[in-house]
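Every protein chain of the complex appears in place save one, which is left out.
In order of appearance the chains are A and B, and numbering begins at 1 in each one.
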Amino acid sequence: MWRRSTVPEGDGTIVAAEPKASAVPARAGRRTAAAPAAAAGTVLYLDGVTVSFDGFRALNNLSLVIAKGELRTIIGPNGAGKTTMMDVITGKTKPDRGHVIFDADTDLTRLDETRIANLGIGRKFQKPTVFEHLTVFENLELALKCDRGTFRTLFFTLDAARARRIDEIMGLIGLGDRRAFRAGQLSHGQKQWLEIGMLLMQEPQILLLDEPVAGMTDHETEQTADLILDINRDRSVVVVEHDMEFVRRLGAKVTVLHEGSVLAEGSLETVKNDHRVIEVYLGR
Amino acid sequence: MGPLTSRLLALESRRGWSVFCGLLLVAAVLVPVLHLATPPDSPLHVPAYMVSLLGKYLCFALLALSLDLVWGYAGALSLGHGAFFALGGYAMGMHLMRQIGERGVYGNAGLPDFMVFLNWKELPWYWWGFDGVLWTALMIVAVPAALAFVVGWFAFRSRITGVYFSIITQAMTFALMLAFFRNEMGFGGNNGLTDFKDILGYPLQSDATRVALYVASAVMLAAGYLVARFVVASKLGRVLMAIRDAESRVRFLGYDVTAAKLFVFTLSAVLAGIAGALYVPQVGIINPSEFSPAQSIEVAIWVAVGGRGTLFGAILGAFTVNGAKSVFTGLAPEVWLFFLGGLFILVTLFMPKGIVGLWGQLRAKIGEGVQNVAQKHRA
Partner (left out) sequence: MPRLAALFFALLLAVAAAAPARAVDDAVFAAALKGLAVEGFAEKTAAADALAATGDPRALPVLRAMAAGNLYVRKADDAPVLGERAGRDLALTDPVSGADLGTAASRDLTKITVNNVLRTALAAIIGRLEIADPDPARRRAAVESIARDSTPEAAGVLRAALEHEADPGVRTLMERALARMSLASPDAAVRLAAVESLAGGELSPQVRALVAPLAESDADARVRDAARDLVERIELRLMIVDITLNLFQGLSLGSVLLLAAIGLAITFGVMGVINMAHGEMIMLGAYTAFVVQEAFRAFLPDGVFGLYLIVSIPAAFLVAGAVGVALERGIIRFLYGRPLETLLATWGISLMLQQVVRSIFGAPNKEVANPAWMTGAWEALPGLVLTWNRVAIIVFALAVLAAVALALRYTAFGLQMRAVTQNRSMAAGMGIRTGWVDALTFGLGSGIAGVAGVALSQVGNVSPNLGQAYIVDSFMVVVFGGVGSLWGVLAGAMSLGIVNKILEPYAGAMLGKILVLVFIILFIQKRPRGLFALKGRAAEA
């Protein structure tokens, strides 16, 4: 009655996910006859996804295809549905209509976050969310790709090869000398990197990055862009970003979202010159 | 040395192990020896009532430890842990009732006194098997575990967290209290189970039995501590702490949050049940008031006073608060509730890390003070 958000594009803080999501049993979401198959070479295919909050359409019949190995940037004004799109892909929000097909024939809308993450979809949140009470090393160890069953986790022992892998990533994200630091003690940029490092530990097929350079210095932004390009060599990456300089630097295909659906798609130059894009976004 | 053994050894530092062994030695060996082997007029003598009292505290400490496991590490404040404690206690109580045999007031070997009094003709099915030690031991573990599993499954699956989880668990223990108050339930209603005679054939009133129960409690607490330490030191322990700090992020990492919480909640209920089972023969009674929400909340304050998320703090807190309670209720019972209420407020406001954290807080304060003084000198 009193708590009503008028801005569905939230700040991306980590809060308990919409509980109804859990009502979907965690069984494999092999596609049904109704769900379309994605073409070969596609890693992610959003097909007519619609999400409403209290009558407000956050996503409106959104369709999007991400190819294997592709780097894609997604831009759009506030409220365009960028974060909601990420929520739908990662299972945090269930769409009212539509399908999200991963890797040719898995319908993600039937799975919960845990299953989706284990399929190989990694997500970085807008606001850096690392586990502040754990050390840098422990954060990365948690993200390490391995059997995540509860009892396996209880009796898990870290072997030398995996420990080396963690050290390697720690070096890559520039936190080699922060191994035993609590994540809470890191700077904002370092937290962003730690989170990217955790995504790398997960060894996902596709990485979803929500505003990875928000709050970074120019130098850090450059470094991050290089890091993302480096990551993109062996996996698909979807980046949501406001920073046009950063988008330019990534030099990838750009999708412009507006009011929950795709407004324009193409290279940065193409969309920049699209009059509709200019009208709703760049022109302001 | 297998990987598991080395992990067990690595649970504590060298200093940690010596403290652990030292405390265990004092609790499980020194106290009984001082009680049994010294003459009553010796200054070193530990009187019988003190042994019973310490035995009670040990059970409370195990209960506090079990709550710390779910609250301190997984962030789920259960206000129904008293229910698991009481269920373990009732399972033990039922066994002890069956051991009374023909020595009851009505001399009925087949039925406990209260059932004869209620005109019951035969033993209800859920009392079957409690004559046996093994079945009883199984039930002490299985009943709290089953309840925790079912309630936890419903709660965690629906992602009920924070205060909602607290309220649900409080409602759970409240409902159980109402249920156990009913005579029709077959657990002695209002009066509960009491008038026990002996355990495993040894009379409960005898000194040796008391000491044995006391030692068993001390050993169980130590074992419970090691189990809990093993869990929190494992990767699962770090997953739990991660859940406590950012639950949904853990899901996006691919961990099954529901399963992890369910595991630790159930394990914790088992520990609480064992604590209750050891408690009952030492106090000689179990009744529905153990289920009252107030009892469960009090456990939370033991943990908070000691310092949550440390395991050791829970044990320390249980001893401190209960020790204070014994002193106060002896001297000025009407002041006790003021003290307890004040404790709830002061600890949450000023000692968020409890006694264990107080040392760190003090050190930080002193450090600050020294710095301030140094700065003044410089200026």
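Assume a contact is a pair of C-beta atoms (placed from the backbone, for glycine too) under 8 Å apart; a residue touches a chain by one contact, two chains touch by 3 or more.
Predicted model only: the values in this text are computed from it and were never measured.
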item	value
Listed residues B:Pro47, B:Pro203 or B:Gly342, member touching the removed chain	B:Gly342
Selected from B:Ser166, B:Thr266, B:Gln282 or B:Gln295 as touching the chain missing from the view	B:Ser166
Among B:Ser52, B:Ser158, B:Ser289 or B:Gln361, the residue in touch with the chain that has been omitted	B:Ser158
Touching residue (missing chain; options B:Leu96, B:Leu267 or B:Ile297)	B:Ile297
Positions on chain B where the hidden chain makes contact	71, 77, 151, 154, 157-160, 162-164, 166-168, 170-172, 174-175, 178-179, 181-182, 293-294, 297, 300-301, 304, 334, 337-338, 340-345, 347-349, 352
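The rule is simple: only the chains that are shown with their structure count from here on.
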item	value
Residues of chain B defined as touching chain A within the complex	3-4, 7, 157-162, 231, 234-236, 238-239, 241-242, 244-260, 263
Chain B partner contacts - residues on chain A that touch it in the complex	14-17, 19, 21-22, 26, 90, 92, 112-114, 117-118, 122-123, 125, 129, 131-134, 138, 141-143, 148-151, 153-158, 198, 202
